[in-house]
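Of the protein chains in this complex, all but one are displayed in their positions.
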Amino acid sequence: MNVLKTTLPYIISGISVGGQYALIAIGYTMVYGILRLINFAHGDVFMVAGLMMVYLAASLPLYLAIPLVILLTVLLGFTIERVAYKPLRTAPRMSVMISAIGVSYLLQNLALYITGGLNKNYPQIPWISDRISIFGMETSRVTVITPFLTIILVIVLVQLINHTKIGMAMRAVSRDFETSQLMGIQINRVISATFIIGTFLAAVGSILFFTNYPGVVPTSGAMPGLKAFVAAVFGGIGSIPGAVIGAFIIGVAESVIKGLDTILVVNGVISEQIGLATFSDAFTFVLLIIILVFKPTGLFGEKSTDKV
Amino acid sequence: MSEQKKILAVEHVTMQFGGVVAVNDLSMEVREGEIVAIIGPNGAGKTTAFNVITGVYAPTNGRVYFDGDCVVENHPHGKMKKSYLGEHADLYKLVKEPTPDQLTKLGMARTFQNIRLWKSMTVFDNILVAKHLKRSSNLFSAAFRFNRAEEEKNRREVLELLKIVGLEEVKDELATSLPYGKQRRLEIARALATHPKLLLLDEPAAGMNPQETQELTQFIGQIRKDFDVSIVLIEHHMDLVMDISDRIYVLDFGRLIAQGVPEEIRANEKVIDAYLGVVDDAEN
Partner (left out) sequence: MMQTRSKKNAWLAFLAVLAFLALIFVLDQIIKPTDRLGMLLIVLQKGAVYALAAVSMNLLNGYTGLFSLGHAGFMLLGAYTYAIFTIPDKSRDAVYQYYDAAVRFSIPEQLSRHMGGFGTALGILIALILAGAVAALLAWLIGLPVLRLKSDYLAIATLGFAEIIRALFQWSKLGPITNGSNLLKNFARASKFKLEIAGAKLSLSTFVPVLIATVSITLIVLIVNSTYGRAFKAIRDDEIAAEAMGINLAKHKMIAFVTSSFFAGVSGATLAMVLSIAQANNFKSAMTYEILLMVVLGGIGSITGSVIGSFLFVAASEWWLRGLDSGKFLGIEAPNIFRNGFRLVVFSVIIMIVVLFFRQGIMGEKELPDLFRKKKKTPAKEAES
């Protein structure tokens, strides 16, 4: 009972963080499914969304700032694809990946220039930032909302992919890029749509994520971005439910490890803090390597064989 | 002929992908100095058989002997145990799955259906790399050039090989800038540079015109003499096959449907049916 009581708060905040990662992870997994590209810039787009919120909320009321942030983020994602990835459509995959790293570098440096490297305080969003108490513990409302909002968005997205024309085109393109092109699917429209959906979810994710954190710095996007990507790989890249489940697992694991010292001390397993929280980020990668070694295609990934 | 030593023997090899049996209970052999052809319609499992022999795929069941030793062995196990559709499931007990490079070291070398030359390298370097497997140097002795004598010997041998196959004057060109026929020739030369006892050619005449095919036929004959190798080839050009092969195996839907000398195959009705296609209903 004591174990549960000490662990539960970490699990709940972990589920919330997992939901935020899930929203970013979907962008990774969809883009990878279609372009076979690790979009290294995705985490930075997420950070830019956070910064835009900081600046826009300073001069506009929130009910205007929030939609505007989402709109501008989507525009950014769309533009990045058109400028940095589209010209490399026929280039080797390594070139596109390098271009993605270049965009990530540019966005971070741009953010550094604009903010002067200072921590920018994220605006308080009424209602969702409010403190509430559940199961006798104090937390903010956003922690509770996030997982539900995530699930709703994912259900809508899955419906979109399964039942609309553009969704069908996406599935076709991710299965076989060239054949879909020959069948008359307009590849560029499908890819743009993928980036638009991906960045939309990242923008929503950024609002939920940064509300729980004191502020935004230029490197704020790097770690959540990497973790979300790991979540996508963990779940089986290309699979949306996989990415979401992977994200929740990683979010919970991260949060529990952050509190593992306290949990172990309270339950008398160890007598003093041993600094395991240092590994909260690294553990994500331990999970990644374990899954890659034992099931390289992830939990829900499909196997592919090379033809000789 | 039958007193000649077997260089290759394939025993009950079955290759199953999911529910598809690509090669079904294939047994065949190649004796020293022979040229053996595998023919059959598209999708008959010829290249898959090649890939099993050369270690690219581990077979689902069966054995491969090379130069007297069993080099590949497998039996349906694990998940495959239940879903196995082939025969002789209980014949073998061991699992022996060498990687292709190990088999190449034993003396097998192959070419590919879709040419696989190293595109950033010159013709000369493409062949020189094939000498790597017989090296006596390690990373340090190679970096500090203690292997200079070996290196020079290799370069001389490559040059000599290029002369024999008639690619000497293009030795400094990029491999991929050569015309198609010469690329095929280069791929064969590269395989020969590993000093194989058995050479496996996967559709060496694909995409060639009759004159090039004619030249290739002579070239293969010359190789057998000059390099003292046995040859297995997959081919669709029947002129070439009938002209050059000592024996022929015919595959259809993964199964061996006929084997024999060219005259026998030419007259075999099953083979003719397989190539021309038979309407099942008409027969029944």
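As written, the chains take the letters A and B, and residue 1 is the first residue of each chain.
The rule is simple: a contact is a pair of C-beta atoms (placed from the backbone, for glycine too) under 8 Å apart; a residue touches a chain by one contact, two chains touch by 3 or more.
Values in this document were obtained by computation on a predicted structure and should not be read as measured data.
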{"item": "Option from A:112, A:145 or A:266 whose C-beta touches the chain left out", "value": "A:112"}
{"item": "Residue of A:75, A:91, A:152 or A:183 touching the missing chain in the full complex", "value": "A:91"}
{"item": "Contact partner of the left-out chain, one of B:130, B:167 or B:198", "value": "B:130"}
{"item": "Subunit A residues touching the omitted chain (full complex)", "value": "32, 36, 38, 83-84, 87-88, 91, 93-95, 97-99, 101-106, 108-110, 112-114, 116-117, 219, 222, 226, 229-230, 233, 274-275, 278-279, 281-282, 284-286, 288-289, 292-293, 296, 306, 308"}
{"item": "Chain not shown, touching residues in subunit B", "value": "54, 56, 99-102, 104-105, 109-110, 112, 116-121, 125, 128-133, 135, 137, 139, 142-145, 147, 151, 154, 190-191, 194"}
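The rule we apply is simple: only the chains that are shown with their structure count from here on.
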{"item": "Inter-centroid spacing, subunit B versus subunit A (mean Cα positions, whole Å)", "value": "48"}
